[in-house]
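The block that comes next holds chain A.
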Amino acid sequence: MTFKFLYDFSILTQAIDKAITGSMSPFWAMITEMTIIGVLILAFYAVVGLYLVYAERKVCAFMQNRVGPNRVGPWGFFQTIADLIKLLMKELIPIKAADKLLFNIAPFIVIIAGFMAIAAVPFAKGLHAVDFNIGVFYVMAVSSIGVIGILLAGWSSNNKYSLIGAMRSGAQIVSYELSVGMSLITIVILAGSMQLSTIVEGQHDLWFIFKGHVPAIIAFIVFLIAGTAETNRGPFDLAEAESELTAGFHVEYSGIKFAFFFLAEYMNMFIVASIAATVFLGGWMPFHIPGLEGFNHVMDYIPPFLWYFVKTAFVIFLMMWFKWTFPRLRIDQLLTLEWKYLLPINLFNILLMALMVLMGWYF
Partner candidate 1 sequence: MLSKYIFYFLSSVAIYAALMVLISKKPIHSVLYLTLAFFAIAGHYILLNAQFLAVVHIIVYAGAIMVLFLFTVMLLNLNIEGEFPKKNIIKFAAVIVGGLILITLIGTFRTYDLEIIKNPTLNQIGLVKNLGKVLFKEYLLPFELCSILFLAAMVGAVMLGKKDIQ
Partner candidate 2 sequence: MNAIIALSALAILTMFFGVIQKKSVLLPLILSGLIIVFFLNVIEWGTFKHYYNEMFIADNFNIAFTAALILTTFLVFIFSALYYRTVKRPLEDIYALMLFSLIGGITMASFGNITMLFIGIETLSISFYILAGSKKFDVASNEAALKYFLTGTFATGFLLFGMALIYGVSGSFNLQAINSYIIANKESIPTLFYAGMILVFVGMAFKIAAVPFHFWAPDVYTGSPTLITAFMSTIGKVASIAAFYRLISITFLNVHDFSVDILMLFAIATIIVGNLSAMTQDNMKRMLAYSGISNSGYLLFAIIAMGPKSAGTLLYFSISYAIATITAFAVIMLVREERGTFSLQDYKGLAKQNPVEAFAMAVAMMSLAGIPPLAGFMAKYNIFSVAMNGGYVWLVIVGVIGSMISVFYYFKPIIYMYFHRADAHKKIETTKAYKIHILLVSILLIILGFLPGLVIGLL
């Protein structure tokens, strides 16, 4: 079958690897491979970011009974590309009283955090840049770096609004990181591994959200809430509350630097969604039900990467739905929600899951 690589990308990647290592010294082969992967991920990052912006505008329009972008290309398909070109052309306004070094570094820190996180996501079978044995943990760690960029951006702009926005965002991300981590740990207990590839393999008979029934569903809901908060989105976007802070931490940024923040926000959403899809919904693993051989076989005909993207898109859609449905929270409500509700629920949920795994009460 000519399209066999669609089902197992390791055939393709191994062929490329063989070609490269065969033609140069190991040192240079490694450098070349690293560069290729880097460029690919960067390109992916940019494209996905752009199209998420487009998707958000369409979803938002749909929720508000509007049409949304519809002029550039069919259904406004090239709208965000036009926007990007506009942003690239814009003047980069230097701020006189800003801390130049930090002001310029901040967007890159945010971008790098997202870039590092996305490298660990398994897109399809064999399509996986780095496969740490602590994958889940790694994604949490590197995505927590982004907050440094946000704080620095807010502080170095030397602007009250941006400082308040950065503070809010910092408090929010640091708090909600706990819930994100703990809800993932709940599933790690069930999976018995933190390696993302093993976690996906472990769902070959049934996805974890079904396998772990009650605690897994609780963990999924908590993860969605906390993940939305961690990306400064949805009802939790007080870091950039337009009506109060004009735009929060990136109010002084213009042109391409602003675009970086904008892109990073959507990329973080994509990362959260793909982690949710990978850990809870089986990643690229097709939907299988134990016992139904025929059904499982039919499902296997749908290529893994399609499964992955559909699931991720579903979670992204959920997150957009939140944003355009719920009103924004106050900062005290935000912190109360985390520390008084989500965290205790989460801790209890971990205990429940541990008990369940010990007793074997899962499918």
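Just so we're on the same page, contacts are C-beta pairs under 8 Å (C-beta built on N, C-alpha and C of every residue); 3 or more make two chains touch, one makes a residue touch a chain; residues count from 1.
Quick note on selection: all candidates are chains of the complex that A comes from, given by their letters.
For clarity, every value in this text was computed on a predicted model and none was experimentally measured.
Among the candidates 1 or 2, the one in contact with chain A in this complex is 1. Of all the residues in chain A, the ones that touch candidate 1 in their complex are 27, 30, 99, 101-102, 105, 132-134, 137-138, 140-142, 144-145, 147-148, 151-152, 155, 163, 166-167, 170, 173-174, 177, 194.
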